[in-house]
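Structure first, commentary second.
The other protein chains are all here in position, but one chain of the complex has been omitted.
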Amino acid sequence: MANLAAVVGIGQTKYTTKREDVSIAGLVREAAQNALQDAGLHWDEIDAVILGKAPDMFEGVIMPETYLTDALGCNGKPMLRVHTAGSVGGSTAIVAASHVQSGTFKRVLTVSFEKQSESNAMWALSSPQPFSTHLNAGAGGYFAPIIREYMRRSEAPYNVGIKVAVKDRLHGARNPLAHLQRPDITMKEVEDSFMLWDPIRFLESCPSSDGACAMVIACEELAEQGPKPPAWIRGVAMRSEPTMYAGRDEVNPQAGRDCAADVYRQAGITDPRRDLDCAEVYVPFSWYEPMWLENLGFAPEGEGWKLTLEGATSLDEDGDIPWNPSGGVLSSNPIGASGMIRFAEAARQVRGDAGDHQVKGARLALGHAYGGGAQFFAMWVVGANKE
Amino acid sequence: MPESDSESEILNQAFELGYTYTRSTGPVVGRFLTGLRERQVVGNRGSDGRVIVPPMEYDPGTAEALSEFVDVSEEGEVVSWAWVKHPREAHPSDQPFAWAMIRLDGADVPMVHWVQANREADINTGSRVRVRWAEETTGSINDIAGFELV
Amino acid sequence: MSEQQEPVTGIEVPIYLKYNFTAGAGPARFLSQVKKGVLTGQRCPRCDQVYIPPRGSCAACGVATEEEVVLSDKATVQSFTIVSIPIPNNPIQPPYIIANLVADGANISFIHLMSECVNEDVRIGQRVQAVWKPEEEWDYAMDNIRYFKPIDEADVPVGQIGKLPVSGWKG
């Protein structure tokens, strides 16, 4: 029943530790302007704006969509602000798509961003609350025990995470927008890097970046008139489960499995490794690649690490299912935008517009985002073909 | 220390959510704040020709980036105002004062700032006011330490 | 003012807001017991699982947890990390162990410090017990437990973690 919709314009900023040359509005604007230009459109050809970012405390601006109205040419238009923690970039793209898929709008702009250098992102996540133990040592401290449990269950060799860290940075070196540019990175360098939250090393962790990502999503008729090939949205899915409940499988969350099953069903995918050509998956700590390979059904449970070690997910090793050809979250992480970057990069691949990190002949790609304690998931599948 | 009204009922504890943000301004906001540091108020021209103070980065009507800067006067007229009888701790004055929309001479769009006045009866719509500069200007909106009645 | 000064490109903006935090009715009952040195969980009336610290609901069922269950201060390591960076505003010096621990009688883990152990010997399934602060320092906080330390009991098989009765592990 959903109307067809497609990504017709993509814009990003260069990702970097601190964008000292722009205001918050200037950062968001840059991505939006780039997306419009990519789509060959002008501000007055946009019907609505859908904005996403993670907690307002990163910038200390409450509900910044009100302040950003003018930067996004939204005066007199609908503006919606999504916040679903780290998955927000993906959720925002899905909410934007629903504006068109519902038949309500013909063409919308969606933007997500983080200018987390304005604060210290680690601080904002660690702000102590009364009556609780003040032991929050950042996201790494939360995810490290989960990774440890994965390593125990799967009996994966210790160097799988190191391999992912190297692979994604080599991918990132092909992407001029990536924050980390490390074409010379080695396994030894990653292995020797500081152990922050055992078993997570410094170089197995994502950086903290400023940046914004934007897309223009259009209805079927207008998508076909665009200057570049559209990326057709073939499936969208979101799932949430509570952060903590008795019996929750944090290593292989049910919400992720259900979300993947839903989006695959919509896109007609029965074997993701075979049917998809590449995937942009939210991997902020290296070990999350093998974990998500299993959670997303690319490998049987306990065997995701084998794909990683075989090079199946590597562009440089001619893998059959490249993961994060853009360099992924391990190469750039403006938190609120990171999910949308995954969705946008998946779209770039099927538009054949991904430059040096293009997966040859990519026709069908997965964009994936997760947030919170891995209890919020958003995914879409985009294709070069409508069906 | 926590306060407990009665055992296992309401447990309250005060806390402060605080951080000093480091904002980069970009060229337009930066130009305005640089002007304030030099004790000069700067606006810019919108797509419709109106002079906007403080300058906006993007025009609300056309969404175009705005760049034509215009110096305006540090004196102007109160367009609207609100009398704060009981200033809040966060407010810039601990004495009663007025928030005001002030159209500076040479500008078309009023800006929001505060006006020092002894009594509510001293201020009116149409009152003339002038910038009172902070003793030390650093490049911040608070370089304007309020306006004073002329 | 000097004409030579660089243009303004950045500003510092202090944003400090004061709040009065309320613990919540369910958490307050738990905290009142912790103040007396007792760990209490709360049982879900629908799925029977015991939560600690209780946060007001059984998150799985979406219903209030009301029945109080006194738990042991012995626990099992569900997982852990060795942290090598400091916690903001916290005096604990790295490296230290933050563990996900399940108290005997509870069905969900909480995080706490482990100490009096060789970091490299800490393992999933290990048995630990609370080391409390002196009673006069007890407050409405899990920080009344200074840390957990290993005890001489057999490891719990992974499949049993989170399923032990309050009487503990009979290994």
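Letters A, B and C mark the chains in the order given here, with residues in each chain numbered from 1 onward.
Following the convention adopted for this analysis, contacts are C-beta pairs under 8 Å (C-beta built on N, C-alpha and C of every residue); 3 or more make two chains touch, one makes a residue touch a chain.
We adopt the following convention: contacts and distances are computed from a predicted model.
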Which name from "Lipid-transfer protein", "Acyl-CoA dehydrogenase", "NADH-quinone oxidoreductase subunit H" or "Cation:proton antiporter" does UniProt give the chain that's left off?
-> "Lipid-transfer protein"
Touched by the hidden chain, which of the shown chains?
-> A, B, C
Only one of A:Cys74, A:Val251 or A:Ala346 touches the unshown chain, namely A:Cys74
Just one of A:Val7, A:Ile46 or A:Val82 touches the chain that is missing; which is it?
-> A:Val82
Out of A:Pro242, A:Gly302 or A:Gly352, which touches the unshown chain?
-> A:Pro242
Missing-partner contacts on subunit A, residue numbers = 1-3, 23-24, 55-57, 59-70, 74-85, 91, 95, 98-99, 101-104, 124-125, 127, 129, 236-243, 245, 248, 253-255, 258-259, 372, 375-376
Residues of subunit C (touch criterion as defined above) contacting the omitted chain = 11, 13, 15, 17-28, 55-57, 59-64
In the full complex, which residues of subunit B touch the absent chain?
-> 9-11, 15, 17, 21, 23, 25, 29, 32-33, 46, 52, 54, 56, 60, 79-85, 88-92, 99-101, 109-114, 120, 125, 140-142
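By our rule, only the chains that are shown with their structure count from here on.
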Count the C-beta pairs in contact for A-B and for A-C, then report the pair with the higher count.
-> A-C
CA centroid of subunit B to CA centroid of subunit C, Å = 45
Mean-CA-position distance for subunit B and subunit A (Å) | 38
Chain centre separation (subunit A, subunit C; CA means) in Å | 30
By the touch definition above, subunit C meets two or more other chains at residues 9-10, 13, 15, 21, 23, 27, 31, 140
Multi-chain contact sites of subunit A, meaning residues that touch two or more partners | 20-21, 60, 123, 128-131
Residue numbers on subunit B that touch subunit A, as the complex places them | 2, 11, 13-15, 17, 19, 21-29, 56-63, 65
Quick one: which bits of subunit C touch subunit A in the complex? Just the residue numbers, please.
-> 9-10, 13, 15, 21, 23, 27, 31, 44, 47, 49-51, 55, 58-60, 78-85, 87-90, 95, 98-100, 107-108, 110-113, 124, 140-143, 158, 162
The subunit B residues in contact with subunit C across the complex are 1-2, 4, 7-25, 30-31, 33-34, 37-39, 137, 139-140
